[in-house]
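A single protein chain has been removed from this complex, and every other one stays in its place.
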Amino acid sequence: MLTILFDGIAYGMLLFILACGLTVTLGLMNFINLAHGAFAMAGGYVTVVMMNRYGISFYWCLPAAFIVSALIGLVLERTLYQWLYQASHLDQVLFSIGIVFMAIAATDYFMGGQQQLINLPPELSGRMDVFGVGIGRYRLFTIIICAVLAVALQLILSKTRFGSRLRAAVDDRRVAMGLGINVPLVFALTFAFGSGLAGLGGAMGAEILGLDPNFPLKFMIYFLIVVSVGGTSTVSGPFLAALLLGIADVAGKYYVPAIGPFVIYALMIVMLIVRPNGLFSRGGR
Amino acid sequence: MSEIVLETRNLVRRFGAFLATNDVSLKVERGARHALIGPNGAGKTTLINLLTGVLPPSEGQVFLEGEDITSMASFRRVKRGLTRTFQINQLFNEFTPLETVALAIAEREGVGHNLWRSIAGYGKVIDEAAALLARFGLSSVMGERTVILPYGKQRLLEIALAFASKPRVLLLDEPAAGVPEDERHEVLQIVADLPADVTVLLIEHDMDLVFSFANRISVLVAGAVFVEGTVAEISTDPRVKAVYLGENA
Partner (left out) sequence: MSVLPQETTVSASSSTAAAETRAAKLMKRRSRIRFYEIIVWIAAIAAYFLLPSKMLILTEIAILALFAVSLDLVLGFAGIVSLGHTAFFGLGAYVAGLMALHFIAEPVTGLIVAGITSGVLGLLTSFLILRGSDLTRLMTTLGIGLMMAEVANQMAWLTGGADGLSGFSPGPILGMFEFDLFGKVGYLYCVGVLFIGTMIMRRIAFSPFGLSLKAIKGNPMRSAMVAVPGRKRIVTAYTIAAVFAGMAGALLTQTTAFVSPDVLAFHRSADVLLVLVIGGTGYLYGGIFGAILFTLVKDWLSVITPQYWMFYIGLLLVILVLIGRDRLSRWVEYLPERFSKKEDR
């Protein structure tokens, strides 16, 4: 039981790291970026290539995945995304689906369509026994990293100058510009950071979530649920939503395998009926 | 005492810590020409939004002809005879003025759900729409897209659209805003010419217009009703002057 819970938490934490960049793009730029998973996939493949082709240590791959995905994000934001911040949601959806399709086909072309496997360092593989609860070492590693990241994120947003500028830009773009904040720069850096986090999530998730060219499509629904259930105004909202989703999904697939795949949809529908404006949204605007 | 058609009881609306509507209890009689005045930010538009269901109140109730409509959807309130205009035009940009008012008339007549008959087949609806547009001087542009109309025409359409629903209670949110000064009185003349049993609640900044139109005035300050009375009472009330002078100073 506790093992399932533990796995669920690890899964949820991973979803949070993957999706929190999307939360920011949505909350900050009001941009529905369905291609967010493509950045995560990029991170995953960076890890696969570095480890399997060049034999570089897993620990070096994680920051590399972050940096590569962030750079891709930065380039795409400057060249393409920034033109669509004012566009309709339909345009944004079409555009980002286009990016997803291109990413899938390109990945398939360069890397092949098969599932990619990575060999974790020995100290991270296997399980250990803590008070009778079987705990996967890698899951524990994931939880620790993600928890640190979540706390860091919360601190960055609430305590640093960049965080306050970001929040100012979210609240009122025009006023923020009037105050001398370089809003496009803030946007670009935030987008890159969010993409980087997704890349990191993709790298760490290659083991738990699997990695193949269809990754961005497969996890699109998870990201959307995390963001719409969690809301875009806080860090804690998506965090709790991701945890809930992760635990429900893992538990559902373990206990009721026949209907396991439906647990997330059931969760989605229940949420829609009970709290149509998001689980953690502030009541009324 | 005459019948109360629109009433609020202890209406409160908060935006976070900000109190936009503060314990407003308002009674509007049938056939009244009731004006709502107050300095900028006094919560006049918020109050209209609460009355029409655009916003839900934080506390308190709204009654229309004795019925509690506090949690009723906007479109149902319109069906019960309560409608409004908007301070900032809320029109259908891609529609023509003809389509715009025809839609409202069709909905009022209860044929809006018909999905089989062409709207061109409803002669009475079209005729009424044409007559209404003619009354507002919009005949010449009835076939143009609304978005390309000059502002003045859009403003007239905004008011004509509220008329199309044939309201028993009409809330006008600064109807003359943006209309050239010499034409304002004509806009309000159409409103004044409404049948005597139609109740009008008017938000307006132009005091001359208010004093010539209204027979009762409520002054709203900081979300609360500051004072209420007849035109004579309000126009001579030193406190009201102070509020307005204070704002101007």
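Chains: A and B, in written order; residue numbering restarts at 1 for each.
We adopt the following convention: a contact is a pair of C-beta atoms (placed from the backbone, for glycine too) under 8 Å apart; a residue touches a chain by one contact, two chains touch by 3 or more.
Worth saying up front: this structure is predicted, and the values here are computed from it rather than measured.
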item	value
Residue of A:L18, A:I72 or A:I99 in touch with the missing chain, whole complex considered	A:I99
Residue touching the undisplayed chain, where the options are A:A65, A:V183, A:V227 or A:L243	A:V227
Residue among A:L18, A:I32, A:M51 or A:A176 touching the omitted chain	A:I32
Which of B:D23, B:E65, B:E99 or B:D237 contacts the chain that the document leaves out	B:E99
Contact residue for the chain not shown (choose from B:I126, B:A177, B:L194 or B:M207)	B:I126
Of B:L64, B:V78 or B:I217, the residue in touch with the unshown chain	B:V78
For chain A, the residues touching the chain missing from this view	26, 32, 34, 80, 83-84, 87, 89-91, 93-95, 97-106, 108-109, 217, 220-221, 224-225, 227-228, 258-259, 261-262, 264-265, 268-269, 272-273, 276-278
Hidden partner interface residues of chain B, rising order	52-54, 73-76, 78-79, 83-84, 86, 90-96, 98-99, 102-104, 106-108, 111-120, 122-123, 126-127, 129-131, 133-137, 139, 142-143, 152, 156, 161-162, 164-165, 179, 183, 186-187, 189-190
